[in-house]
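Take a look at the structure set out below.
In this view, the complex is presented without one of its protein chains, the others remaining in place.
Naming follows writing order (A, B and C), and every chain is counted from residue 1.
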């Protein structure tokens, strides 16, 4: 626990990096919804590794098998369950990690939390691999939203501080060559939101999206609208004035990122997500040996992404879509 | 909805700015816990307005009345309920706002969300006044945590971009003189955390704290540890190496802000919160008239804080304490 | 915990028999809903004690004060909170009970559960007095349902085994004269249900209603439709055949009590509730002294209902209304 999210569009993610399968259950897919499997697969492929030199050479067949919830391609109202079999696993890569926790990973607090029973292989339930079922649920949410006129789009705004895609790529390859890694910032927009979605206080759109997005491993910050920059502005600059446009009320700017008092304003919900540099690096690091209680040096082997930002882009879309879909369904 | 938070330390906040009372119910206060009323009052006083020239001249007697959950000062295990009567209200200040929504406030999306039935007086349930019951619950959580050796402390790290308290004060007064407002950044640390608290995925400490903190009006961003700055670092710089210190495993740096994989590492949980400049400003602003459907000019009257950052500091402590208390209780 | 119920129409009940007040928060009252206060009061009066010789001579002024959630009589979409002050309390009646638990009451398990910190006065949070805030929430739910064409009506089907009201009354007075008490069976019907409300498995109408109704102190059983009697029938007798009636599908009998697979069939939801005889009796009983660890004799003093069945009738309506309202709102 707690690998569940949502109240109306409710998901539970299960699986470990090297367990027989990973998967997700989704409750709340509207009965009669027709799943576009090709579109879902195209979405999942954006997250899949091994597509170019900037990501891990592991190849994962992220093809979901639907166990329930559909009749043909149509949702029947029962809980949907989808799994992906884990095949290309090399557990031996991780055997040494049981005793020597990797800096930047959950290894050590998980060791304490689960009394040593946690699945160490590939990071277990904490692995970035678990974003695959997140993307299955998110891909379904995106399709539901699209039919309501709501679109979610994210992009790698910065990688290693670079905004230009070519320079981002160079920075990633340079880090890889050094046995190191880089992070970045993902920006995301949700367009087509009706006005007034969300709830006050702890059910606001910021709360909901933040709770979902921090479920993606490596996310360390989130800001909505002008966020931290707004904290240095004056109210007269930051407030979004209203005007009547085509007979409708419209904020003429969107410093608020489409959310006021937790409720959607109808403007794009805009937020930015800070992703830390990948924790798994080839460089040798200081750690400790939990068994012997002595200091140790650690070299993480295996095939790792020098940068997860690019692959995390669809994950942010997935998390946002799940949060927005859940909020939208609150009102029927 | 959804003015509730938590699963083990579970609160529901109720009230509107000008309703007969505001309050909170708290489920999960350990039976036998002895409330230090004076300490709670001192904590609430830090949030209360009217203490100096930088805040609103409104005076609010934030003295909670406990309706249930205590026998004398000792928690009996039943839901605790506490209220604060609303007395110093001037509803007429807000009468004009029914038709002309204030930029930067929830007025307009709330109008759509509640079909015009929302309580407009003083911002209703969206008012910053509702942080008073948040602080009641948070003040109780702080006392529970203190007895477990956990301390929560926040401070106004930046106001209007200034880090020096005197210059912060000057910036606030300058904005006030201009009929304008300023925002800032609050940093917070939770010290004394056991290792391994929190859950994977959506139950991580970041998810939990973010969901609570975004419940404070005006918060637009949150980052843990090095947050957005970490996104420009390399893994070798950002990973926190482990060393054995006094026979215990210890991360020797804390770029992670005390959280890995959602779980506490035992280092201080450190996060920063972006607070936007107060939306209520005296300067005339563009808005619309919802009744006539025409553009309008709006001048917000009443007594408002030119900066809520200082008063929001205990609110951030309260929100963090509630989130941490709830997570700690997960494990009994 | 756990004094909360529901997901869409969500209530939290607080208070102890002798705390300053008892009350309830209700989230989910539709914005714009106009409360009929007189109708609510009339409903609460049906539960109030002291109306005739068969109930306790205690007089309780069950007049709720609304602290939030309303503007005038109209729900504003914010959480509603209502309280009833506890005035007519005689704590000294209960002082002796701290050490000697009353048979049939929660005294002893509560002592263990709360480590002796529980509020013993009047049964604390376990008191039947807490059905007053249940009836506030239920009375509101009843009004919401009525406007959707759904009516809930319960009656004392049996008291002390008697079905005739006059003989019921005699049985109650006879028990009272003996310093004893009687129980009974309450039957309840929910009419006007749309077809298909509820969810499969744990969200079925039976699950929801049962979870709510067992919240009433003294309830020890519930059966839907023919219930236990159906268990002795054959399928051919118990199945409700369908016919087309006025162009609509209609079960021609209602052995199922209006629920199949957890979903409403459109026929009246019919259920029966077993209420045990009041635990508080004047007769001397065997108990133990928790302080001395010795056997003891106990005589419960104070003013008690010789039968709570009559007063529990509106409580059953309240619980059912809350459950049905919550289920109906699931679908918007």
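The criterion applied here is as follows: contacts are C-beta pairs under 8 Å (C-beta built on N, C-alpha and C of every residue); 3 or more make two chains touch, one makes a residue touch a chain.
Quick caveat, the model's predicted, so the values are computed rather than measured.
Partners of the chain left out, restricted to shown chains and counted across the full complex, are A, B, C. Considering the full assembly, A:118 is the residue among A:118, A:168 or A:207 that touches the omitted chain. Take subunit C: the residues that touch the chain left off the picture are 1-5, 13, 101, 103-106, 108-114, 125-126, 130, 158, 160-161, 175, 178, 180-185, 195-204, 206-208, 210-212, 214-215, 217, 219-228, 230-244, 247, 249, 251-252, 256-257, 260-266, 274-281, 283, 285-288, 290, 293-295, 330.
Taking the whole complex into account, subunit A touches the unshown chain at residues 1-4, 10, 12-16, 19-23, 25, 27-28, 31-32, 65-71, 74-81, 83, 110, 113-119, 121, 124-125.
As for the chain not pictured, it touches subunit B at residues 7, 78, 200, 331-332.
Everything below uses one rule, namely that only the chains that are shown with their structure count from here on.
Taken pairwise by the contact criterion, the protein chains are fully connected, each one touching every other. Between the Cα centres of subunit A and subunit B there is a gap of 26 Å. Centroids built from CA atoms put subunit C at 37 Å from subunit B.
Listed for subunit B are residues 1-4, 13, 110, 113-114, 125, each touching two or more other chains.
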